[in-house]
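One chain of protein is taken out of this complex; the other chains stay put.
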Amino acid sequence: MMQQQSETEIPFTYRRAIFWADTDAARIVYTGRFLDYMFEAIESWMRAYIGTDWFLQTVDEKRGGPIAHVDLDFHAQVSPRDTLDLRVFLERVGSTSVTFRIEAYANATTHAFTGRCVSVGYDYEAGGKMPISSERRQIMEDYQKACGENQ
Amino acid sequence: MMQQQSETEIPFTYRRAIFWADTDAARIVYTGRFLDYMFEAIESWMRAYIGTDWFLQTVDEKRGGPIAHVDLDFHAQVSPRDTLDLRVFLERVGSTSVTFRIEAYANATTHAFTGRCVSVGYDYEAGGKMPISSERRQIMEDYQKACGENQ
Amino acid sequence: MMQQQSETEIPFTYRRAIFWADTDAARIVYTGRFLDYMFEAIESWMRAYIGTDWFLQTVDEKRGGPIAHVDLDFHAQVSPRDTLDLRVFLERVGSTSVTFRIEAYANATTHAFTGRCVSVGYDYEAGGKMPISSERRQIMEDYQKACGENQ
Partner (left out) sequence: MMQQQSETEIPFTYRRAIFWADTDAARIVYTGRFLDYMFEAIESWMRAYIGTDWFLQTVDEKRGGPIAHVDLDFHAQVSPRDTLDLRVFLERVGSTSVTFRIEAYANATTHAFTGRCVSVGYDYEAGGKMPISSERRQIMEDYQKACGENQ
């Protein structure tokens, strides 16, 4: 099984296969799993666009992106019958933080949930918040423009 | 190991032991786990005060409390070194929904996170939202008063 | 992101991206996650070869494949730096049970772990074990042969 990724797909979309482990006794995906899915989508975006992820940042760069806030609004249930596409948007690129917004669609058409996540740049060696580098900021702003957001 | 539960403790507090499985490569609790902890605290409150939980509601009563919204604001990191107490508040008792608020404290003093969760009464047989029974509403309103909230 | 699956790939291989949520404080994948990965690989095989999964079996067919046994032997650590390929083998196709064996390789070359899982056919309506249908048995035996196992 290979993953083929279209980097020209805008917005970046992370397709998550849904498995037995994801279900609960209501025979749908357990609510708490959607937060994991959201983080998986964000890391997939980071790998595709920034060439890094939270692990590489934390362990190699001694920097990280701890999460200051998340919120999720659920619109429709999802089960292993469905394909789930998580579309990644950068809602806000601040001086030291990024707000990701995920719009998740089941079977390409049903809006399953909207999630938001504020990740704050943090320097583990110096201790304290860390500004986003100009290189990464440029990539993020270009991505925002490509998505038609924040113009 | 026995669990002794003081039902007179106000607000109801769920103490969560933190294990290896809860950690991440930053050597703190993985952010996504706090949502699980929050749901565990809510179910523990339901068992203590309402005598039911999401499983019994869904499977036996054919009713449920699907989650319409969650949000979490993180204030401090937590690790297996810490004890974590999740204090359960009922922020709002609506006609068909309840808003739980969790205030989580590490080592009784450090405010680790605030979480909110809106659970909507749902009738799986009839389909559609379901009003909260007057008996359960009374219990919830009494609990709110005991917590000094929503007066 | 699209998944392109080569059904002629023998043995069937499930590639699992590794995320932050999968890590632990030793900065490797948490041991318990490998059991989840194993189940994901087995379900992916079932979807590709049998056209079903545990959810469809349980909810639609009222049959299931409860797990009677699992074992895992760990040979090498894995982190988000690695790609992880789980190769699915059918070690034994019994009258009512199937023994799956997973050989997991990091970066195509490092043998990360071997897992085994015995799934027992179960009829939720009649109650009790259920023989594997002749159609499914044929598919499984053909797959075993293609893998060069159990000849």
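All chains are identified by letter, namely A, B and C, in their written order; residue positions are counted from 1 within each chain.
Heads up, the rule we're going with is that a residue touches a chain if its C-beta (ideal position, glycine included) is under 8 Å from a C-beta of that chain, and two chains touch if they have at least 3 such contacts.
Since we're looking at a predicted model, the values are computed, not measured.
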| item | value |
| --- | --- |
| Residue touching the undisplayed chain, where the options are A:W20, A:Y37, A:F89 or A:F113 | A:W20 |
| Missing-chain contacts mapped onto chain A | 20-21, 23-25, 27, 30, 32, 79-80 |
| Where the missing chain touches chain B, by residue | 1-6, 9, 12-15, 17, 19-21, 23, 27, 36, 39-40, 43-44, 53-56, 59, 79-81 |
| Absent-chain interface as seen on chain C, which is shown | 25-26, 31-32, 35-36, 39, 54-55, 58-59, 64, 66-74, 77, 124 |
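Keep this in mind: only the chains that are shown with their structure count from here on.
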| item | value |
| --- | --- |
| Inter-chain centre distance, chain B versus chain C - centres from mean C-alpha coordinates, in Å | 35 |
| Chain A and chain B: spacing of chain centres that average the CA atoms, whole Å | 26 |
| Cα-centroid distance, chain A relative to chain C, in whole angstrom | 27 |
| Overlap residues in chain A, where contacts from two or more other chains coincide | 36, 39, 54-55, 59 |
